[in-house]
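For this view, one protein chain was removed and the others were kept in their places.
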């Protein structure tokens, strides 16, 4: 399947082409070219997926892992070298399909959404760059290749968040996103260094062939009470947590909504933010060797899921609500991975569930964001207060948005129900504690999503003035319809037959006790939301007043941003950088200047000897000669 | 005659040509022809070198030539190149080429400017081709002294102070160096100045090595901006004219790294093994300290000067790790830092030439006004913070992986500390990009400014192409350098 290389090369070429000569093209040509390029890429990705999954399995019933392309890019030592290549296994093929599908939808959608924006060509160039990087990330054959593309998606995200570079909020959001993820990547890098130092390889297949090698190589070595192997894997997870916006590294994602909405759909909902989940899934056998890190992942995921869900309940900017919902849903996937090990009944159910949720979530969350884009396009605001009763004006958006809301809330037969149910089952299998926790979060999810839905499409009609909202153009609502269709049917894909922890076929079957509970919780939450938000009333305000402290804290996202601001600005800037700069100017430089001053001073002192009076010189000369003569005679 | 001598001859002939030149047009013609020839020559050297190596020539230095120059002290004019010097020659010629175009409109005294500029290049090229300690030292001085005049006459701001400070500090370094070189000459037991000969047959007594290693390392380290001897760099760079900043940060600071590597470590491997830790701490401080300092600067050139302190600190840091991978990374970092910092200074010079300020608080929204220069700046910034596909990434990663290969825990902990610089670098780079290029236009007068002229574009594009080429296809350059580093690391491991 060497042609899979074209999947990577085409978006790269498109980026270079649009980046270099894009400004000479008309907007229309650039948009069509970019979309066409991605269409071809998507078709190729589907071909790869089809060919891959129809290939005969090997003796154990496992899909073969292929490396159609792999070449050495940079050699470090005898064992360590960065290769660039393409690794095809079930999860990477699944990701190829997800990314190209969502990316294609976003490309088409953007032709309408970004129409007439300054820098339209640049936008498409960046989208191509992002697609290239993300595709490169998922097909990485080794952890360093993954790191390379990891950084590249980071920078494409930076460029796209800061697309409206004249807007200060967008600029600072892009900066924040890049720096926070960079900080997390530092952990990733150190993790890679430790991992590669002990295992002497970057290659995924070599690592997977002996997943306990790290643990056995570092046996007995500890650092601050934890084994070195655990540190390495935890640090690698830190990279994933940064990209996937896990608490406490989540702070960049809500701000990233400053970017154009289609970008939020592509990068900050469907693809890039799940890179962390993908990373953990990729290294899953190695994580199983250090169960304490899996526990850490579970905890981080569970806390994030709850935190983000609570915050999402009170936000008023619709994109922020969706951003927190994304954080919460990704945390679901993380929890699923965390609890996947040790489950007695179905080994690795959580792994499959996590990937399944990743797949379905990408579709319905992209749908939600694109729908939100249509709404913002229509009312020119992100705030809920500018919306209401939109179902009359935007029927297509309304229906598709509702489908997505039902999916994320976990109502059958929409896709989210199936994947979320698997996650809850896996959590219950680990322990009832996690099961209840996650079910509660799922209930919150249903509540805040329907709060959003009612607030946008029902509630009461604000004064739209002479500018009545209208349905989006065709290029914008066709992707919505397509994604809505996918959301309706994706749940019935026998996902476990393609992706499972050991590669063997795994038959999904619903655990009805879990499913019934979750449906009841979801329906109850929806009912509550309906009661509170169906039409304009004072119930939400009364409730907010009642729990004022909690409401305010949640509205301010529990002051996490302020905490970060305090740490970065007050501690690092004021108490590290400034003193260092001062030290440099005054102490180090001062020492050098002092040397110069002292030399100067001494020179001024001894210049008195050079009086310029020749008779004085002669006098000194003679006296000196005499002195020497006398001394010579004495000794 | 050996063709390597052309590296010295061409700049000298250019100086002659410049001397004859009558008007700006002729001056430019001479400068462009000369720098193009140099570029061609360095590419030719690279090709010849690779061909020789492919043909199985495994001598440490290729294309060697040696002529007696001063018999009583056994000083030769000896030239020769290995993989590392070929890479450095390539770097220097690219930067000289770009520098000529960056100073297309230099004013006043264009003729004298180019004369001194070429003398500086003579020194730089001469240094990289020399294999004789004394010749090396001489070319080193030839490269330093024009700097004083170039900054003092064509500089800006507190130029007299800066020029004096820079020259005096570097001269202080050379004084240490002179002691070191003489010590090596007398103590090696060979009475030879030839670097390869001393390395292969010399035997400097251990007690002398303890004395001479710090001498030479600090001597070159001053030029390599090692903490705490780096303070000439911010002032010097801030005052220097564009092309001089480019050549200075891009090439001259590399003389320091190259010298540490070629003289201090190559000739005294035993002492290097034992004393490296002291300097590792100092350079480790440089890396983090420079980056933190850069975070709060407001002058564009100061930001880059401190960033250079950080990046050049990483070069010395990696050299001191004393293994092949880290040293290869160090040389790649020299290349990469040379190119991107030259790019930075070129762009800063061009922006300064338009806005007449370098204070980032007084500028903003330049992306709308001069898109070409701004995009160039973003690319330079991304290279500096280590974006894959640009040169910074490959260099830094080679350094980090190489340093982490060290079996000693102390070294690995230091590596992790050095790694944190990638985050801090991102902070200060994005801070500048955000304030300078994005956002609203701060000063309405800036709206009338023009984007880059063709010569500026040429200069910037040349550098960007090189940055991308190294970053995207690192394999060949890494192999070239590794093969030059290996003899040194072999000596080091024998010395253990």
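Here the chain labels run A and B in written order, and each chain numbers its own residues starting at 1.
One rule holds in what follows: a residue touches a chain if its C-beta (ideal position, glycine included) is under 8 Å from a C-beta of that chain, and two chains touch if they have at least 3 such contacts.
We adopt the following convention: contacts and distances are computed from a predicted model.
**Q** What does the UniProt entry say the missing chain is called, choosing from "Phosphoenolpyruvate synthase", "L-glutamine synthetase", "NADH-quinone oxidoreductase subunit K" or "N-acetyl-alpha-D-glucosaminyl L-malate deacetylase 2"?
**A** Options "Phosphoenolpyruvate synthase", "L-glutamine synthetase", "NADH-quinone oxidoreductase subunit K" or "N-acetyl-alpha-D-glucosaminyl L-malate deacetylase 2" narrow down to "NADH-quinone oxidoreductase subunit K" for the missing chain.
**Q** Just list which of the chains on display the missing one touches.
**A** Within the full complex, the chain left out of view touches A.
**Q** Which residue from A:24, A:507, A:546 or A:607 sits in contact with the chain not drawn here?
**A** Only one listed residue reaches the unshown chain, and that is A:607.
**Q** Of the residues A:169, A:432 or A:622, I need the one that contacts the missing chain.
**A** Here the residue in touch with the unshown chain is A:622.
**Q** Kindly note down the residues of chain A that lie in touch with the hidden chain.
**A** Listed in rising order, the touching residues are 607, 610-615, 618-619, 622.
Criterion: only the chains that are shown with their structure count from here on.
**Q** Roughly how many whole angstrom separate the Cα centroids of chain A and chain B?
**A** A distance of 37 Å separates the two centres.
**Q** Of all residues in chain B, which touch chain A in the complex?
**A** 165, 168-169, 227-228, 230-232, 289, 292-293, 295-297, 324-325, 365, 367-368, 382, 385-389, 393-394, 397-398, 400-402, 404-405, 412, 415-416, 419-420, 422-423, 426-427, 430-431, 434, 437-440, 474-475, 478-479, 482
**Q** Under the stated contact criterion, what part of chain A meets chain B in this complex?
**A** Residues in contact with chain B: 72-77, 80, 82, 144, 147-149, 151-152, 155, 158, 162, 165-166, 168, 171-172, 174-175, 178-179, 182-183, 185-186, 189-190, 193-194, 196-197, 572-573, 576-578, 580-581, 584, 588-589, 591-592, 596.
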